[in-house]
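Some chains omitted; the rest stay in position.
Note that the chains are named A and B in the order they appear, and that numbering of residues resets to 1 at the start of each chain.
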Amino acid sequence: MTKTTSGNFFEDFRLGQKITHATPRTVTTGDVALYNALYGSRFPVQSSDAFAYAIGYPRAPLDDLLVFHIVFGKTVPDISLNAVANLGYADCRFLHAVYPGDTLTAVSEVIGLKENSSRKTGVVYVRSTGFKQDGAKVLEYVRWVMVRKRDEAAVAPGDHVPQLPKSVEPATLGPACPQIALRSYDFALAGSPHRFEAYEVGEKIDHVDGMALEEAEHQLATRLYQNTARVHFNLFAQAKDRFGRRLVYGGVVISLARALSFNGLANAFHIAAINGGRHVAPMFAGATVFAWSQVLAKADLPGRTDVGALRLRTIATKDKPCADFPLKEGDADDPAVILDLDYWVLMPR
Amino acid sequence: MTKTTSGNFFEDFRLGQKITHATPRTVTTGDVALYNALYGSRFPVQSSDAFAYAIGYPRAPLDDLLVFHIVFGKTVPDISLNAVANLGYADCRFLHAVYPGDTLTAVSEVIGLKENSSRKTGVVYVRSTGFKQDGAKVLEYVRWVMVRKRDEAAVAPGDHVPQLPKSVEPATLGPACPQIALRSYDFALAGSPHRFEAYEVGEKIDHVDGMALEEAEHQLATRLYQNTARVHFNLFAQAKDRFGRRLVYGGVVISLARALSFNGLANAFHIAAINGGRHVAPMFAGATVFAWSQVLAKADLPGRTDVGALRLRTIATKDKPCADFPLKEGDADDPAVILDLDYWVLMPR
């Protein structure tokens, strides 16, 4: 009877279920300009057609995270409209570069379901895949999310927790990155002389700069991704909820941290994979985001001498500069920490 | 002597007067991206070149309301800079799809003038027309607006109230919509299985979601349309005025309501006409907009079996969810209602 969607509840999901998400989206240089205005990203491959072309791309590709957010946004109305919390990401790989003019669509498969002991909620695991108009996969990732039940008495729709890799295998990295013409990679234009070889495992980098976030900014960003989660927009409802205000979409924090990381990682021009991520604490408008990173590992890419992979852990904080690398207070998370992201980037060798 | 425009006053208008408006405007994918970021629209025809092409468009057309706002914006410096209130719209028809790269211009004709009994103001009726660079009409509408007199003693420039249709004739709908290839219309990608046939006259739909609005957002939107009305921007002057703050351009509310209406009307991919509209109460930043719709009528389009027309009444509210379809409190308007819009949309059959 009703034509209005109120989203899926835990008992609506089925193991193995495949969901085609609305709305297909052609990405453009307009999206790129907005992404720049929202985060101030300075990585040259995504900023300059000329730079990208010189090193082997047909033109500047979209920022990897812009692609991620658009694909993620499509999954929200079907997967997480009734979510209590976004619990984690795993096994996220960027498979194909995306250019202005490409059209993105997304499909998810339910790969795990686990009711919580309260019987009020359950955890849904989905593998979501983004496609281009020609059917090529551009992105694949797993996320799990705690979803409300419509009816506590409803029977749990399954009970299976998938095995997920702790990190993406380096041997699988790089399909979205063409062979890089190193002689044409201009390190002065890129903003830093530091290549892959200059980074050491264990090294910590304070990204120094801080970026304040306004309500209008995170709303513009989240709508750009056609992400409809009500917690980001419905001030009327949020004002009565536990936080009393709108929550910032976690992807905004990821993009801010990535943009800040340019100062120290200027040549980390491509995110090849996300091993895992945790939104440690909620972010609200009005706070200033800072970030630091640690090199967790380094890896060669099979058969490639142009680029190497750094495994990074980037920590973002709110209202706390990162000169002393805040992370824990005793056994607990430092209350200023809002993001703990584990990912692979590619750098020229 | 002065080179500064302070706009036309009531006594400056003449019946039959034609006004060519500044500034011509080339619309681009940049405008589309901003429109998406401002409202979060999800209708697939406007979002995806691939979807639009599959069903019969050369590529994704601009959102109808983006075209409306840009044409409307051009008329402001000549028609409504000295307006007290925008009283109504009628007979608005979308005549030609607009694509990125098109350049829009606007012309208005004064079709009615009626001084108010106070002799301080008068009502100006204009028929405004938007054109593409090749001279094709893209949009035509009537609006009437109460305009101040510069000089109370000035003689009224005319006294004629035009006859306006209560609604646009269904037989005239659809010139901006190509023949739709229904077999290529993907209802899963579109986000809803509900076609024209699924809607019944009288049916009410709560669009559920709420969207808060920030000062920066409505200013960005209104400037994007090159709409210069001072009430939206001049905080210094507005702070001393009756509301004490900036007024939100009514078109922002229309676009928010339209974007919200996706939840329940996902396949209403084209606004073919606006029969009438009333900004019931002013909107200010900080409020959350909700909306509901009622199907007023259904109509076939002569000679077309691809699409049908729904006549909708969409009500937008501020800070009031619409589960119980707020409209009136006794004989008066519900104080939460800010928009009452009557329009025709096209849906696949």
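Here are a few things to note about the model shown:
Everything below uses one rule, namely that a contact is a pair of C-beta atoms (placed from the backbone, for glycine too) under 8 Å apart; a residue touches a chain by one contact, two chains touch by 3 or more.
Predicted model only: the values in this text are computed from it and were never measured.
Every protein chain here shares one sequence; 2 sit in place, and the complete assembly counts 3 copies in total.
Throughout what follows, only the chains that are shown with their structure count from here on.
Work out the mean CA point of subunit A and of subunit B, and you get 36 Å between them. Those residues of subunit B that touch subunit A in the shared complex are 28-34, 36-40, 42-44, 47-51, 60, 188-192, 194, 198-199, 205-212, 214-217, 220, 263-266, 286-288, 290, 319-321.
Within the complex formed with subunit B, the residues of subunit A that make contact are 2-6, 20, 22-26, 28-31, 33-34, 77, 100-101, 103, 105, 133, 214-216, 219-224, 226-228, 230, 233-237, 246.
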